[in-house]
Structures are given as C-alpha cells and as structure tokens.
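One protein chain omitted, others in place.
Order of writing sets the chain letters: A and B. Residues in each chain are counted from 1.
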Amino acid sequence: MDSSQKLQADQLQVYRSGKEVLSGISFSVGSGEVYALLGGNGAGKSTTLLSFLGFLPPAGGSVSVNDVEVGTDLEAAREAIAYLPESASLYEHLNAYENLRYFLQLARITEDSAAIEAALDRVSLNPESRTRNLKEYSKGMRQKVAIALAILRDTDILLLDEPTSGLDPSAIDEFHHLVRDLADAGKTILMVTHDVYGACQVADRIGLLRGGKLVGEFAAPEGGRIETETVHRAFSERESGNEQVA
Amino acid sequence: MSAALRVAKDEWRYWLRSKLALAVVGLFVLILLAVSLLNAVRMHEESHQRAHHQTDSEQTFLSQPDRHPHRMVHYGHYVFRAPMPLALFDPGLDSVTGQTMFLEGHRQNSATFSATSGSADLGGLSWLTPAMIFQIFAPLLIIVLGHSAVVREREARTLATLLAQGVSGRALLVGKLLALLLFVALLLLPLIVSAAFSLGRGESLSTASFMVGVYFVYLAVWVGLTLLASALLQQRSSVIASLAAAWLVLTLVLPAVAVNVSSQIAPLAGKIETELTMLTEVRDVGDGHDVDDSVYNNVEASLLEEYGVDRIEDLEINIRGVLAQNAEADLTDTLNVYAERRMNAEAHQAALLGWHGWLTPTLAVADASRALAGTDLAHYHRFLRQAEDLRIGFVQSLNRVHAEELSYIDDINRNRDEESWERARVAATNWQLDEFQFQPASTSTRIANAGSSVSMLLTWLAALIALLLWNGGRLKP
Partner (left out) sequence: MSRWASFENELRFLLRDRAFVIWIWVVLGFSSFAVWTGLAEVRQQRESIAFLLEADQKDRTSELSKQGDWGSAAYYAFHLTYDPPSDFAFAAMGQRDAASWKHRLRMLALEGQIYEHDPGNPELALIGRFDFAFVVAFVLPLVLAFLLHDLQASERSAGRFNLLIASTGRGRSLWRRRAVLRSGGVLIATIVPLLIAGGVSGTRVATLASATALVVAYVVFWTFICLWFARSKRSAPVILASLIGVWVLLSTVLPAGGRAITDRLVPIPTGAEILMTQREAVNDAWDLPVEDTMAPFVQRHPEWTGYVYSGDGFDWGWYYAFQQVGDQTVEELSSAYTAGRTERDRLAGWISIIAPPALLERLLQQLAGTDMQSVLAYEAQVRAFHAELRTFHYPGLFGGEPFDPAMLSALPQYLPTK
C-alpha cells in the first residue's frame, strides 16, 4: 500500500437499513490533496464520509485512515480526522469561543486562546460577532466557526460534507480559498458536494459518484484546474442518464 | 368555520395513523377498566357488608332481654354508612374516614376503621380510583395526543403553507380545539357509563350529568393548556417537556404542597387534646349517675314543686330517669359545641386547601367531584351529625323509659340482692330504634357545594380560551 495515501476506500460496500448505498467504490486521497466527491442526491456521498468516521461499518471491501482499517481502531481514525457535517450545527446558546473550547475539550485538545483567535481570523469571522451567541449568526458565520473548529483540531485529514450549501457567493469564494490554503499546507481534504463549479475550482481530483458507484474520475493538470465544462457535461450526462434509468 | 372543521378532521386522521397515540389510549382504557372493575367489586362487597352489619346490629339491639334501661344506654348501637352511588366512580374520603361508629350514652365516639388502616402499604399513589385516573392520568393522555397539534405543523413548515393559503390562525386553533374536545368527550365515556349506572342506584340525573360536565371542563382546561404550549413554543420537544413539567407541578406537587400549607396555617388540634380541654368543662355539667350532685338540686326542687309532693319517692316518675335525661342533654350540648368546633376547624382547613384550586385545576376538580359524589368532608360531617342524632334519640328515649317505666324505689334498691336486681328491669318491648339510613345532601346542596370549585375551573377555562383566541390572531409559522 502506498503510505502517502491518507484516506483509502477499497471496493467499499455499505448498506443502510437493508439497502445497498455504496456498491464497491475505490479511491484514495493523499497528503496535500483536495478530493471532491461529486454527485446528486442519494448518490452515496455522505455515506462515504460516515464510513471513514466509522459510523457505518462496510459490508464488503475496506476503508482505511492512515493505512489503518477504520474498524480496527475507531478512535484513532476519529482522532486523525476533523469532520465538518452538512449545515454544521453547533450549540446555539453558546458564543463562538465557548463552542470552540467545548468541542476542543471533547477532542481532548487543550485550548489556546491565541490559537482560537488565529483560527477565527483565518476563517475571517467578524471580531465583534465572536462573543455573540450562535443563535444570532447567519448560516455563513456558523459555517466559519465550524471550519475554525476543523482547523483547530489540527488534524491531517479534513472531511467536509456539502460545506458550501446555503452560503452566499462571496462566502463560497472565501471558503474555497481557505480550502486551497489548507491543502497547500499539507492537509488531506475529502469533500462531498453537488456543486460542479465549486468542485472544479478547488479540487485536485474529482470523483463522480452515481447510484453508489464511482462512474468517472477527473484530475487537474499540473499547475492548472480541472475544466468545468468537461465535468459539467459528464455530470449532466450521467445525471440525465440516471433519470432515464429511473 | 368549515376551515376549522377541516383542521379538526385532519387532526383526527393524524392520530389514527399514529401508533404512539393509539398505544397510549389503549393502555389508558385498559388501566381504567381494571381500576373501575376493582373499585366496583370492592364497593359492592363493602356496601353488602355494611348493610349486613347494620341489620345485624339493629336486630341485636332490639332482641335484648328485659333489663335496666340505663344498661341499654351503655349497651349502645352501631351505625354503618353505606357508600353513595357515585362513590363507585369517586370514593373520595370514604377510603380514609371510618365508616363504622359505635353509639352509646355519655360519649361521642369517632368513626373507626377506615379502609386504608388495614390495607397493604404500597406508596402514596397505590390507592387508585377511577376519579383519580381522570384527575391525574387523563391530562397525560391529552398532552401526549395534543402537544404536537400546532408545533408539528410549524416544524414541518406546513403551518406557513396553511396560513399563506388564507386559513386564519384562529380557525386553525379552533379546529385543533374541536378535535381535542371530541377526544375528551370520548374519553369521558367510561365516566358516563358510571354515572348512568349510579342513576339506577338512586343518584339524581342532575348530579350525574353535572359530574360528567365538571370533568369535561377540567379536561378542556388541559386541552387549552396543551394547545397554548403547542402554539407558543417553537419545538415539539420543548412543548412536551414544558407540558410534562406543568403536569408534574399541577397534579402531583401543588396538591400535596397545599396540604402542607393548610396544615401549617390552620393546624388542627387532635381529638384527645380537645377532649382533655372539654373534660374540665364536662365536669362542671355534672355526672348523670349521681343523684346527690349539687347541680341537680334545682331539678329536684322544681320536680317536687311541679308534682306537689315533698319527697322524691312520692313522685309519679323516677327522678333518676329525669336526671339522666337532663344530664345527657347538657352533656350533649357541650359535646356538640366541641364537635361543631372540630368540624368547623376541619371545614376551615379544607376550605383553605380548596382555595388552592385557583393554583391548580386538579384540586378544584377533585373537590367538585367529591362534593357531587357525596364523598366529601361535608358528607362525612353529615354522617357524624346524623349518627349523633340517632344516638341522642335512642339514649333519651331509654332515659324516658327509665323515668316513666321504672319505679324509683326499685331503681335505688337494685343492688340490694338478687331479687331486687331482677325487679329493676323494664320490658324488652321498650327497646326502640330508628333504622339508620344515611341521608345524603340534596342534589341542589351538592351542586352548590361544588360551586366554588366549579367557578375556579370555569375561570381557568375562560382564561385559557381567551389566551388561545388572542394567540390565534397572531399565530406565526
């Protein structure tokens, strides 16, 4: 096995409530790489992420984190991963600092005020807002806090579930820059999205997921980005093909 | 209005498809049936037993042989209180008050042997009655079924759709209210059956229907509370948590707290304590057994004057019987003063407790229910008073026999020898006794007694409906 691969799915097969959701997908993500799983609703994107976290044990094949099968050491896998759930929910009755401190301590990380401040700066959360309860935040602001948490976890691997859904265009742009920065700093990033444009802008590789199968993979050329037009065409074809099947 | 009806219909469809709702209602009906059955069996046995004891006791008294009349005064008699027809549904105080009383001369005994005194002790809530199930557990059913009425639509965003389609907030709430009230009406069916059954056992139609009405108002109060919480709060989970907390406080905590408050504010002196205070007073009245007691010199003088004789031996009547009558009358006056004082103190304490009905409708409905069923404090006191009437009646009639049928000479010589002992007797035909039949208060009195509690319940209901209508006008998705 290639030891530079931080996340690896090998013929991964997963059932949820008796239904096959992933039917043998294989891919891997290495250090400093952004991998985007692109797919429509019900393609199995979130399921893939939850498998890496060990919430859904594979029925066939394997998932490994840092070359260790997730099932053999759940805690090690979770410790190595920072996870940003879809429409990340934190505690509404706490402010940004309190939320961060609470979750960091859950992950047994000693909080460091300077680091927290720096992380919030990095996600450019308005300083005046930081002491206000999350109840008063917009969706974008909440997302920023959640990303700050992922950064502060200081793990090598980040799993992002639909990180840009519901954000306004400028926030999306800001977010993509941040993801690129993190990858350039050596982080392994696996994100799932249905946003073709966003995926092309940020990912080094894109996997096209449909009906639990990986039906195509696109890689960025050296020093360049994946061409949106190509992916978009493939995505629409596949999707409309999907519709015909259905 | 048709919008409201549509909403109500939809609510029912939702319940009928909810497994939880059906399971909870099924469980409730099961428990209610079991408790009603147990209670009915117990009541039947008790009323049978008491009627049996009552006839037994009367026959024993009447079949006593010839003897000295004062002996019969001490022989005494028992009364048993038969359960009221509606006690089948709400036994009320019957389980904690004694239902047996021994009546004798010179004393007012307390009612002894309550049902609780010999029963197994399995905690404060183990004495289940059908009434208690309606008072305490039916509200839970309404909460489980009704808590989601509005908030469910809010969480699923259908509330916005409904309001946007022009269904007014008020119509929506009225619809939900109708659905829940229909449910309450169904819930009351077992009570209606009990009430109908009580008609056959001599209960009046107005009391029985008032009983059903009172519980309808009470459960409607819970419907109001449930809907209000559902309309005001944003999340289903917070609605059910707040309602469950309200239920805990209103049905379990506040009534018991009210007990502590009432007993602290208006403490009740125990019977022994009162008796000791009374004893000194009774001693001033004098002892009816003792002819030489100075208190009776006046009686003697006036009797001699009335009959125009010089010696008490020459009187046409037996002065000892007359003295016994006077002494019993005087003693009874004193005893009654204390008994009334005691009953007033109890009634005062109970009124203080009843006042807490403004704080919790559960206390109000319990009070009203007992008043209507005739199992309240007022009826317990009625039992005590009627028993006392019977007591003083038979004691004085025996004293009259003592004065008129037994010669003074035979009387004072009764301890001389065996023969005198035999002579100092009167015929057994003199033993007379009114049959004891507990007379409950009239229908109108019982309804009047329930009045203040009912007005509390109606105030609760009116306030909640006003709040609901006000909230309906400003219902937000």
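FYI, a contact is a pair of C-beta atoms (placed from the backbone, for glycine too) under 8 Å apart; a residue touches a chain by one contact, two chains touch by 3 or more.
Keep in mind that this is a model prediction, so the values were computed, not measured.
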item: Of B:Ala4, B:Val35 or B:Val426, the residue in touch with the unshown chain; value: B:Val35
item: Which of B:Ser2, B:Gln165 or B:Asn415 contacts the chain that the document leaves out; value: B:Asn415
item: Given B:Ser57, B:Thr332 or B:Asn471, the one touching the chain that is not displayed; value: B:Ser57
item: Residues of chain B in contact with the chain not shown; value: 20, 24, 27, 31, 34-35, 38, 49, 53, 56-57, 60, 65, 67, 71, 74-76, 78, 80, 92-93, 95-98, 100, 102, 109-114, 116-128, 137, 140, 144, 147-148, 236-237, 239-241, 244-245, 248, 252-253, 255-264, 267-273, 275-277, 279-280, 346, 349-350, 353, 366, 376-377, 380, 414-418, 420-421, 424
item: Residues in chain A touching the chain absent from view; value: 50, 53, 55, 74-75, 78-79, 81, 83, 85-94, 98, 101-103, 105-110, 153
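Criterion: only the chains that are shown with their structure count from here on.
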item: Chain A and chain B: spacing of chain centres that average the CA atoms, whole Å; value: 70
